[in-house]
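Left out: one protein chain. Kept in place: all the others.
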């Protein structure tokens, strides 16, 4: 069965509205570079961010939150136990959880931590192509945190990962792919290259996946809606800025569009399809 | 005795000018989400921020600073001793200190740490209604870091707190209330709902309270002036942005207004009153 763009529109808009009206609490254990942007993106989308990593309170906060987001970008031995406990608590409490494997493959330490975190059964994983390939155990030429592998080459890895771990996997890039263990596959064709030139835009996608999963129980649909929203926002922002604007103004307008997106803007911009 | 808006204007403007001309050093032990915004707000106001949390230097820095600001938003067991030492040092050195009890009530850990920090006698406390109620030991429905209790319900808690601890207490919200142990009570009626949609705007208010307390020895007046300044800035920023602007442009203009506010702008916008 194929789902076309029009079929998606209502679903994506309904999920955007659910985030805005329910204002889900999203608990992030995230990296030190993206805290402010992620919180601002969550606020712009209508969600309520809480960022906390103390082992003494992570379980309490995960239990009162609608979703947990773990991002290993600046992991260290003091934070990893909090990441583990946050994912464990989410799993036990039946809350959705998102793992963003930033820089997977860049160091042995990162790989070991990720292998452990995957055991704790995050319900969703979002990364770029090389991160997903690394997570899946395939060779990936990870250059820092930017992908050097085309998205296409990562799809096989993502399919292996979604089967092996039973989680929804999103490979983001020029096109975003969202794969479910039951074989559903969404392709989202929005976004803009400027999104890669502002730090934390990818991490913010993961934060949004958490927000949408908090209000939409179908994790695959939640992930596809979040990625659709963010890709559309990024594309409209690029269209809206003046020609001489660079990455500073783009980052500002990104939040402007995120916090004001209308159904009409979504409808005229969304390019998505899915097979199930 | 009642003080009306006009009586305030000169005091607030004098305090704003004192921050600008004296450029007080404000030492913050603050949370990982708001570091950059808080530093930029302090710089915009004319203060000089230093952010440091190493236990080995916190006392040295507190002693050379005009004020200490402690914000527990992303507390952990490595940072809490620095928060304790910073408050102790400020108290011993006779420096003003501000405690921002972010997320009070959200976890037992947070509550225990706050109870300890309150024992160290911060001279000012600023939080939203549910945080102040939690601090005061009353039931408060804290949903993450956003207040779900109306400001009015928190006033009794604030009054109890200011009496019990002998500190100035500010309950911020649609109206900001500043209470002193001697019974003085200022009400500030500026601000804008967009201020709640940019992360760190409340925490920045606490940072500003520190800056103003560094130059104005009357802690109650310093707090009222800082909150008046920030509320006026937030309101003018909301009036200045174009209609389609969202939270990104708003955050930018907030700093623009903070760094350029004139006496005339203050005079036409300030809405404040006090009883003593």
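Labels A and B are assigned to the chains in the order they are written; within every chain, residues are numbered from 1.
Just so we're on the same page, a residue touches a chain if its C-beta (ideal position, glycine included) is under 8 Å from a C-beta of that chain, and two chains touch if they have at least 3 such contacts.
In this text, all values refer to a predicted model and were calculated from it rather than measured experimentally.
Note on the undisplayed chain: of the listed residues A:16, A:36, A:52 or A:155, the one touching it is A:36. The omitted chain makes contact with just one of the residues B:104, B:188, B:203 or B:255: B:255. When you scan A:22, A:163 or A:245 for touch with the missing chain, the hit is A:245. As for the chain not pictured, it touches chain A at residues 31-34, 36-37, 73-78, 103, 106-110, 143-146, 197-200, 244-249, 251-252. Contact between chain B and the unshown chain involves residues 25, 32, 35-36, 39-40, 43-44, 48-57, 60-61, 64-65, 78, 251-260.
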